[in-house]
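A single protein chain has been omitted from the complex, and every remaining protein chain is retained in its original position.
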Amino acid sequence: MGMIDFQEKSDLVSMPKVKTSRKVTDRVVKVVIIAFFGLALLPLISLLTTVITRGVGRFDPTFFSSSMRGVVGAGGGAVHAIWGTLLITGTALIISAPIGIAAAVYLVEYGRGKLAKLLTFLVDVMTGIPSIVAGLFAYAVFSIILGPGTRSGVAGSIALSLLMIPVVIRSSEEMLRLVPGEQREAAIALGSPKYRSIWRVILPAAAPGIVSGVMLGICRIIGETAPLLLVAGFTDSMNLNVFDGRMATLPVFIYSQWQNKGTDSVAYEGRAWSAALMLIGIVLIMNIAAKLIAARTQKVR
Amino acid sequence: MFMTNQNNAKRSRVFFEASARFVVLGAGVLVMGGLFGVALFLVLQGWPAITATSGLPRNAANLWELAAPLAFGSVWAATIALILAIPVALSCALALTEYLPKQLSTTLGAVIDVLAAIPSVVYGLWGIMVLAPMLAGPYGWMGQNLGWIPLFAGEPSATGRTILTAGLVLAVMIMPIMTAISREVFAQAPKELREASIALGATKWEMIRMVVLPYGRSGMISGAMLALGRALGETMAVAMVLSAVPGLISFELLTSSNPNTVAAFIAQNFPEAHGLEVSALIALGLALFVITFVVNGIARKISNQPSDDAKPGLLARVKNAFVATGVRA
Partner (left out) sequence: MNRKSLKAARLLVLPTVVMLGALSACATNETPPPVAPPTSASQAPTQTVDTPPALSGTLNAGGASSMTAAQEAWRADFQNANSGVTINYDPTGSGTGRTNFSEGGYVFAGTDAAFSVEDASGDFAGCVAGTSLVEIPAYISPIAVAFNLGEIKALNLDAATISELFAGVITNWNDPKIAAQNPDVTLPDQKVTPVHRADKSGTTQNFTDYLSKVAPAAWPYEVEETWPEALKGEAVEKTQGVREAVSSTLGAVGYLDASQAKELGQVAIKVGDDYVAYSPQAAALAVEKSPAATGRAATDIVINLDRTLAEPGAYPMVLISYLAACSQYSNSADGALVNAYLSYVVSPEGQNAAAANAGSAPLSGSLATQVAQVVSAIK
């Protein structure tokens, strides 16, 4: 009965049948796409819950006030690694931000012709340099200047700068291009020289965007492990001098805690997860802040 | 008097103008110089290993013998990651641009971007302590029931630390980049074309297939290339997750003997290397640098290509998306 029905229908009007199968495809595709999207969220959920549940245990005052010097087994903390991360990232910021912003100003305001094109291309490609290559570069430079085997925080900063500069250039460039033409023209019409209009008008107008770009740049490098493993090394004591000696950082702290677990492996893992929690926290907060700043400035325009 | 003052002012203005130009140009040149410096220093320090015939890691007869299996491992792991990530990334991009309501899609888009912001060492920790143990069971099942497929042949790993797991972790890491770039280009598909095709009776999927996907093709390809570059260069996650035999070339996905990757090999061996071994690792780094340079260069070239109807905004959009998520190497 149903069979006949179906046959009849399809014989009589073929259009609706095609439409049904097309609709089915449409539905199926939609379900598949949404399912894949949900699948993509699973690792994130698993990762965040793991880091939080396992990291919260050692997220105590000792963790933020002790180093690992003289600590065997349980206890200890990561204050030396936190300072190392702050100092190395800060130094990288001091190197990268001026160079990156200046290069972006060059590209937007002065850059014409082959040189600018080459720079644009190289910056694009530079964004993709593997971090370990940046580390090897810093190692090569410092071992030629200071002899093989030297480790220092500043070498780490230079490696990280190589990774951060392209991000700063790219984002600053976009932000500078967003500054409305009227503002530039007004400044020039008033007879102020170009450098002054850049300094007084264009840079301030683009400042929030540039700041957010720099923050994204920091997010890009603050979790880097491989280059720091090669050139900044690891120590269990506090070292506040970036120019001399090994310096611990949070990512390398995580790696070394995981890799060199002593007999009491739970204590080492707890510290590793706590450091991971802290690192993720920093990155997420900076990331969100950067996006809020960027979003707000775009709304203002 | 007045004249000289004005002259002075003019002169100082010219001077400032010139020095401002000099400073920003200098910064640009410095950046370029930095990149050439990378190549130069790597060549300088890696050279002894390039010409060496003994004293290399793994007792390799020459650098090529050392590098070839590692290069294979890098490409193989990155390929697995790409194959796993492409369908998911495209689905995410389509879900965000076409299917989900605007408010939700903004939020969830940001959530996906969060994946790109997580440091690779944390991925490594998660991969080895959560993901690998979870997958050991399924791998055993796959080895038993699908072992006749060459890819799944061999004794399945009892710990789950296989190249498939490494590829999976890499896929999670590169997926946000591809999603972000695809999203940007999909959103660029002209509204008129979309509306026209819907008006002509196309279903949503047909509209996507005929309008959105072709329009975003070059963006998708360049996004995939950028993701490939990242996967090739990723170090810590692979170094932590993979159970590797450095000299091995094997396509088997589930065994505990897996090829190692260039980047992971460098990170694992650098702390205890000395003499020529250091040079060899730096030479490997140079190779990695060249490979990723080429892959990224191709990606840029593709995204720069003016396709069918010129889209001036495409390049900028791609770069934007890239910068927004470009949080990790």
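For this structure, a couple of remarks:
In order of appearance the chains are A and B, and numbering begins at 1 in each one.
Please note the rule applied: a residue touches a chain if its C-beta (ideal position, glycine included) is under 8 Å from a C-beta of that chain, and two chains touch if they have at least 3 such contacts.
A quick note: this is a predicted structure, and the numbers were derived from the prediction, not measured.
Partner chains of the missing chain, restricted to those shown and counted over the full complex, are A, B.
Across A:111, A:128, A:217 or A:233, the residue that sits in touch with the chain not pictured is A:233. Contact between chain A and the absent chain runs through residues 62, 64-67, 69-73, 76-77, 79-80, 82-83, 86, 147, 149, 204-205, 207-208, 211-212, 215, 233, 235, 237-238, 240, 244, 246, 259-263, 265, 285, 289, 292-293, 297, 300.
On the side of chain B, touch with the chain left out of the figure occurs at residues 58-59, 133, 155, 157-159, 161, 240, 243-248, 255-257, 268-269, 271-275.
The criterion applied here is as follows: only the chains that are shown with their structure count from here on.
Between the Cα centres of chain A and chain B there is a gap of 13 Å. Within the complex, the chain A residues that touch chain B are 22-23, 25-26, 29-30, 32-37, 39-41, 43-44, 46-47, 50-51, 98-100, 102-103, 105-107, 109-111, 115-116, 118-119, 121-134, 136-137, 139-141, 143-144, 148, 162-163, 165-167, 169-171, 174, 193-196, 198-199, 213, 216, 219-220, 222-226, 229-230, 251, 254-255, 258, 269, 272-273, 276, 279-280, 283-284, 287-288, 291. Those residues of chain B whose C-beta lies close enough to touch chain A in the complex are 13, 16-17, 20-21, 23-28, 30-32, 34-35, 37-38, 41-42, 44-45, 87-89, 91-92, 94-96, 99, 108, 110-115, 117-126, 128-131, 172, 175, 179, 203-206, 226, 229-230, 232-236, 240, 263, 266-267, 270-271, 278, 281-282, 285-286, 288-289, 292-293, 295-297, 299-300, 316, 319-320, 322-324, 326-329.
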